[in-house]
Each structure stands twice: as structure tokens, then as C-alpha cells.
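Structure record follows, encoded as C-alpha cells.
Here the complex is missing one protein chain, while the rest keep their positions.
Chain lettering (A, B and C) follows the sequence in which the chains are written, and residue indices restart at 1 in each chain.
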Amino acid sequence: MELGMIGLGKMGGNMAERLRLAGHKVVGFDFSADAVKKLNDAGSVGVSSLEDLVKNLQAPRAIWIMVPAGDPVDETIAKLKPFMQKGDIFIDGGNSNYKDSQRRHEALKQEGFGFVDVGTSGGIWGITEGYSMMIGGDEDVVERLRPIFETLAPAADQGWGRVGPAGAGHFVKMVHNGIEYGMMQAYAEGFSIMKAKTPLALDLTQISEIWRYGSVVRSWLLDLTADALKKNPTLDGLEAFVPDSGEGRWTVFEAIDLNVSAPVITESLIRRLRSREDNNFTDRMLSTMRNEFGGHAVKKS
Amino acid sequence: MELGMIGLGKMGGNMAERLRLAGHKVVGFDFSADAVKKLNDAGSVGVSSLEDLVKNLQAPRAIWIMVPAGDPVDETIAKLKPFMQKGDIFIDGGNSNYKDSQRRHEALKQEGFGFVDVGTSGGIWGITEGYSMMIGGDEDVVERLRPIFETLAPAADQGWGRVGPAGAGHFVKMVHNGIEYGMMQAYAEGFSIMKAKTPLALDLTQISEIWRYGSVVRSWLLDLTADALKKNPTLDGLEAFVPDSGEGRWTVFEAIDLNVSAPVITESLIRRLRSREDNNFTDRMLSTMRNEFGGHAVKKS
Amino acid sequence: MELGMIGLGKMGGNMAERLRLAGHKVVGFDFSADAVKKLNDAGSVGVSSLEDLVKNLQAPRAIWIMVPAGDPVDETIAKLKPFMQKGDIFIDGGNSNYKDSQRRHEALKQEGFGFVDVGTSGGIWGITEGYSMMIGGDEDVVERLRPIFETLAPAADQGWGRVGPAGAGHFVKMVHNGIEYGMMQAYAEGFSIMKAKTPLALDLTQISEIWRYGSVVRSWLLDLTADALKKNPTLDGLEAFVPDSGEGRWTVFEAIDLNVSAPVITESLIRRLRSREDNNFTDRMLSTMRNEFGGHAVKKS
Partner (left out) sequence: MELGMIGLGKMGGNMAERLRLAGHKVVGFDFSADAVKKLNDAGSVGVSSLEDLVKNLQAPRAIWIMVPAGDPVDETIAKLKPFMQKGDIFIDGGNSNYKDSQRRHEALKQEGFGFVDVGTSGGIWGITEGYSMMIGGDEDVVERLRPIFETLAPAADQGWGRVGPAGAGHFVKMVHNGIEYGMMQAYAEGFSIMKAKTPLALDLTQISEIWRYGSVVRSWLLDLTADALKKNPTLDGLEAFVPDSGEGRWTVFEAIDLNVSAPVITESLIRRLRSREDNNFTDRMLSTMRNEFGGHAVKKS
């Protein structure tokens, strides 16, 4: 079928190509002329304006928006709307907050548009391995997009599904990322403990490779970790600095709002915050307290 | 080759059978006559005493001990030793503390025996999927056991390796289990958050299945979780009670001894402890403190 | 000076009395006729409508609102406003979210009213020991209320202060409560560890009393804990159920929004959530996972 794709970066660009290879017509837009050219070169239709994108698609249209969460999504929808008509579908495949998706669905539905939120996982590997997609929205609207999902997924009947009403897709993706934080932190702590056990001189690369087969902790993340360690066994040159892109903190907020105790997901987020605290004030407070009550020496910077 | 197997339970029994199927001769012992009979019926050699076990093996022997960690291992070795001779190898394939393994290696080596510690992962699925084995011990001794490891592993060159000197195998397995705790807790928290989001009426079974393909959190543990949810989507009838078998707390102790901060593995253990605290005293303390300073009502039991 | 007091419960009623004893004129309102009568009986002016409350005060007025956070504050202000005049001051002494206080200050200032947010600590003991007050608002408005603060505080020059612009008072009080959560949890854990050490048969009441004098952990919370243990050394009859009244979770949200890692305050909140989770789903997930991969027995309910 036909699909508009807005945002041709690591995710959108790869998805467009996976769709094209399966015979879909993709019309893509990006602010980067290079990205548009690359799409054209690959055999899809790259355009340089949202108006052109809409014009190159036949109604009822489906447009996949793959831009940063927040205002860019609202702005993209606002700019597209004047060119679109009732029955057209907006798909938000990015990492939007599910509350925004609920709001957008409500507003767009009242204007006669469809809106589907797709939590998309798979990263840069999705182009070959397929994407896991958690989808929220009205059943009939989701159903109309079935050919797209069947192509983007690892297999037509695997790795995707409508998980609930509007917002449910991004909610489930949010939790997915929260779990991801916890798993990553668990692996990273384990490898740190092994690295610190210097008398045993453990080879982290070897161990990650052993664990990939038959162990209880085998996973795709472990596969990637093994790859990373092969390339840089000591992780030299990397800074101990870990960004977070929002879903983790939303998961923590949501857990608290729901009165669900989720200590490990929460602590995984907190450790990322900690990685970005220079000259940690909390620790300096502790240091000065110890000095006050016990006369313990402080370390001066 | 020939192998003695002591302990024919879920792990030892399955391993014996996997070895037999590949043409190895297994002589097995268990305190349970049923387990011994079952081994015989399968075509291996089941015996009813440790002496018989040793006699049925040709020197230099290799005997795999698959019994509960702690005293049972020491007792098994002590009982076996009188029948064995220099050059014979003891293999501890259970979940022993690595410090015990270092001690046993040292003592046995001085008496002319070999000792190898094998951290074995894979659970009840190992018989078909193979076992992940992290091996500690002297290089030549490990090398002599290569045919065994190549058979037990998922593939001859996958999922096993000598990771260091004596103790290293159990050390790495200990950390493996610590990571496992963290991963399990991360998944469990995520599913709890989704379950609590009642307005979205999320189907946990469906979501676990979607995530198995293409998502960042795909893993073998997730495959099993999806299976479990298919069988019992609401986990009705299960008590919220989680044992721990030792490796998790050892990992926590070790991390602290090494001055490595490992909050997620640690918290995963703590939550297991919490699951077993009835009428939690800490919470009752909090309740009474709130009443004292703020006059907040306490909930009476 | 004159002060209106709205809400004559544990906090408001006690504050009114402390003010009266120091010679201030307090006009008080509460939905409870009993509370109003009690105020009258004590010698202050109890009234049965907000209109009467305003009429009994001379302009420029100062009215202290001591009602539950959230809508009740907005509703109280909305009902009062028609009777009040420019230059009158609203004081929110409750546990409002500081963002609400910023919003209220902004709106009321534009209408010519003063607004001051007072984070008030001290609980039911404040009537005799005085209240700690963290105050946000315009300097001149706060200054006009000085006689009130000097009376309510433990001493005229102790335990109170303007800590910043509107909202700052409730922000600091919010953090105060976050710290309180952490301290309470630390004590409660420590006492739980001692209680569990049964071979030593430790007397928690005695220990709490010893620690009150000379120890590093002495505090007012410990004084109260010692009192509570004297009354009920085993905490029998209390349920392990700990509510939270909002400031704790706001502190956690704020820390994350500010990218400050605050694991102990956060975990203290999480443990309160945990205390209210019956038939914990996370733990049941763990139990079923253990069964799946390792064949470990589950505990049935």
C-alpha cells in the first residue's frame, strides 16, 4: 500500500526502505535534503515539503510520523492537516508520551481523521530483523494499516499487535523501555563485578559470548553486548555518561501514579541521572557531615 | 568418554541423558533408588553406592558432582576419595560458592586429584537446548574433559569455556545469577505496571508474545514468561513468595567486598527478601511514627 | 494582630490556640460545628460561614487556610474572594504542591491580593513546641505577617523564615517531607534488623531510649519512636500499611525533573507503595519465571 513517512533518520529511513523492498510505495519527507535524496536514490519518492508529501499519496492516506516526541509531533500534525482530508490516518511511530497520543487521537477523531500510536522497538537493526510494534488506536483504523505492520514486523504474524485503544501503544512501549533500562543495568552491574575481580583476570568478552548460548541470561541485548565487547573489550575511550530519552522517567512517574512499586526500573533511571552529576553535591554533603560529627578527614578537590 | 554423575535430579539426570545420547558412558548414583532405576532404564549405568560408581569407571576417572551446594559437596568428595586414585578428576557442577571451590581445588590438588568447578546454566531446558558452562580450573584438567563439555553445551564450540583458575567458574555463574535476578525483576515490574493500568485493559500474554520478536527486550527469559502467561494469564493461585538460592546474596556480598556499586542486582535480592516478610515490622514502625508525629491514623490488624 | 483561620483540625485548631494564648485575635471557621464551638469555648471567635469570618476581621486582612491540598484550597479562595478587598492576604499553610502556590500567587496578585505559602512542620506537637515554617511570597507581604510567624514558631527568631518567592515555602516543605520519609525508613529498617536478631533478644524500647542521648542518630523522630515503643514494644495490632500524603511523590518527581539522583528518598516512597500491594503481582511473576526456567516449585495460595 501507500505510506507517507515523515522523518527519514535512523528509524524512519530504515523503515521506509524495508517497506519499499516489500513492494509498498513510500513517499518520504525530511528537513534534511540529503535524507530526501537518499530515499529517492533508493527508489522511493522523496519530497521536500509536507504539501508535496500529501499530494503524492492517494486518499485515504496513511502518514507515519517519525519525529522527536513532544512539540515536533504536534507541529507536524498541524502543518499536515490543511492538506489532508477526512478518513486520512496519522500514525505516530515515535516515542511520544501516551497521554499526548490519547489527546491527539481525541482531537483528530473529532475532525474526522484517524490516529494510531505505534510504539516501535528494534533500533538500527530493524531494517533487517524487523520491528516490534505495539499499537494503540481504533480497531478499524489499525486494521487498514495491516499491510504496513505485516511488512515492518519480523514476520507477518509476529512481533506486532493492537494492544488497546489510543495511547495503549505508546504506554506499552514506555514500559518496554523501562524494562530495557533495568535489563541493561543488571548486565552492566554484573560485568562490572567481574571486571573488579582482578585476581581471576576474567575475560568479559569471552564470558559474554559463552552466555549467549544456553544460559538463562541469554538475550538480544546480550548478543549486542558481546559484539560491543569484541570491538572494545575494556570500553576505553567511553565516558561514563548515560543519557535517557524520556520513556524511563515516564515509566517511573506512571508506576508511582499507579501505586505500583518498581524499584529496579526506578533505580536504573536514577543511576543514569547519577552518571551525569559532576562533583556530586549529595556526596559532598555526606563528606562534610562525617567531618562534623566524627572529625573524619574530608578529601579536598 | 566415561563420566560418573552423582545426583540424578532435574539437572544431573538430564545431563546424564544428554551425554548418553551422544555416546558417552555415564555411571550414575543418587540416594533415590527411583532415580537410579530411571538411569538404568534409559540405558546408562545406575549404581547404588559411591564405591560401585568408582569401580564402574576406568582410571583416570572424571566424576561430576551435581548435589546441593555446601556440606553435601564436601561430604560427597570425602566419601568418594578413598576409592579414587591420583589423577582422577572431581567436577563440581552445582551452585557452590566460589570460595569453597578454591578451597577444594587447593586441597584436592595437594592430594594429586584434579578439581574443576563448572557453573552450569540452562535449567530444565538444558537436555534439549544444551547447557551454558563457565569453567574454572587448571587448563590441562579442563582440557581432558573437553568431550563432556562439547556434548553438554548447545554446540561443541558454543556456550562453554574455561574462564579462569579454580573458582572462576562458580564466580562467573554467581554473577550470572545476580544478573538473572535483575532481569527477572525488571520484567516483573514492567508487567505489574501494565497490569495496574486498568483503563487500557492490556493483555499481558499478548504483549509478552509481541515483544518476543524484534523488540529490544527479547530474551529467553521473555520466551519463558510468555509461555507462563499463556498457561496462567492472571497468575491466579500463585503466592507472592520468592525464594532465593544463594548466588544472588553472594553476588551482593561480593560486589560490596569489591567496592562495586550494584544497586539493581542488590535491590532484586532485597525484593525477594521482602516477599517473604509477613506482617512487615519496618512498615509497622513507619505507621506508628506517622501516628506519633502527625496524629495520622494507623490501620489496625 | 488579627488572623482568620480556615480549617480547625489537628493543625489549624492548635495554631489558633497558640496564637490566642499569645494575645492575637483569631477568627476561625470550620465545616464542623463542634470545631467552631471548641474555638469559641477556648476564647477565640468561631464563626459558621466564610462571610462571617471576613466580616469579623478588619482590613487589611490575613486569612490562614489550613485545608487539604488541591481543590479545597482553590475552592476556599474562590468563596472568600467576593468578601475580601485589595490588600488582603491569603496564607496557604497546608501541604499544597508548590506549583499550585505559584499559580495562585500569580492570579491573586493580579487581582490585588497578597498570597503567601507556608510549609508548616511540627505536627500535633506544634501547639506546645511551636511550628517550623518555610515561607514563600513577596517580601513585604511576608513582613506584614511577622507577628503571626513569631508566635507560631518555637521562638520569635527561630524555626521560621522567608525562603524565597511564591512557591518556595511549599517547595522546601515538600523536600522536608521527602527527607522525613528517608529518615523514618532508615530508623524502621534498623529496628527491624535488631528485632530479627533473636539470639540477642534485644529490647528495642531500651535501645531507642539509649540512643536519644549522645548518639549520632538522636533526633526528634527518635524521641517519638521511643515513646511509641514504650506504649507498644512489639507494635502488635498495627497493620503493615503505610499511606503517603503526596509530598513524598512530588519530591521524587521533582528530583527526576531536576536530574538529581535521590535514591533513598525515592526508595522510601517505593516501600510505602509496596506496603499497600496485596498479593504482589511482581513477586508472582518472579515465582512463575523461576518455575519456568528452573523447575523451581512455586508456593500456591
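Here is the rule we use: contacts are C-beta pairs under 8 Å (C-beta built on N, C-alpha and C of every residue); 3 or more make two chains touch, one makes a residue touch a chain.
Predicted model, so just to flag it, every value in this text is computed and none were measured.
Considering the complete complex, the chain that is not shown touches A, B, C. Remark: the omitted chain is touched by one listed residue; of A:48, A:128 or A:291 this is A:291.
Residue-wise, the contact with the chain that is not shown comes from B:274, picked out of B:18, B:61 or B:274. Screening B:46, B:178 or B:263 against the full complex identifies B:263 as the residue touching the chain left out. Among C:20, C:38 or C:271, the one in contact with the hidden chain is C:271. Against the chain not shown here, chain B presents residues 216, 249, 252-253, 256, 259-263, 266-267, 269-271, 273-274, 276-277, 282, 293-294.
Residues of chain C in contact with the chain left out of this view: 121-123, 126, 129-134, 153-155, 158-161, 163-165, 167-168, 171-172, 175-183, 185-187, 189-190, 192-194, 196-197, 200-203, 206-207, 209-222, 251, 254-255, 258-265, 267-268, 270-271. Hidden from this view is one chain, which touches chain A at 10, 123-125, 184-185, 187-189, 191-192, 195-196, 220-221, 224-225, 227-228, 232, 235, 237-243, 263, 267, 271-272, 274-275, 279-296, 298-301.
Heads up, the rule we're going with is that only the chains that are shown with their structure count from here on.
At the interface between chain A and chain B, two copies of one sequence, more than half of the residue numbers in use appear on both sides, so the contact is built from largely the same positions. Chain C is reached from chain B by a rotation of 180°, derived from superposing Cα atoms (nearest 5). With centres set at the average Cα position, the gap from chain A to chain C is 39 Å. Chain B and chain C have Cα centroids lying 48 Å from one another. The centroid of the Cα atoms in chain A and the matching centroid in chain B are 33 Å apart. The set of chain B residues touching two or more other chains comprises 123, 185, 187, 189, 192, 196, 220-221, 263, 267, 271.
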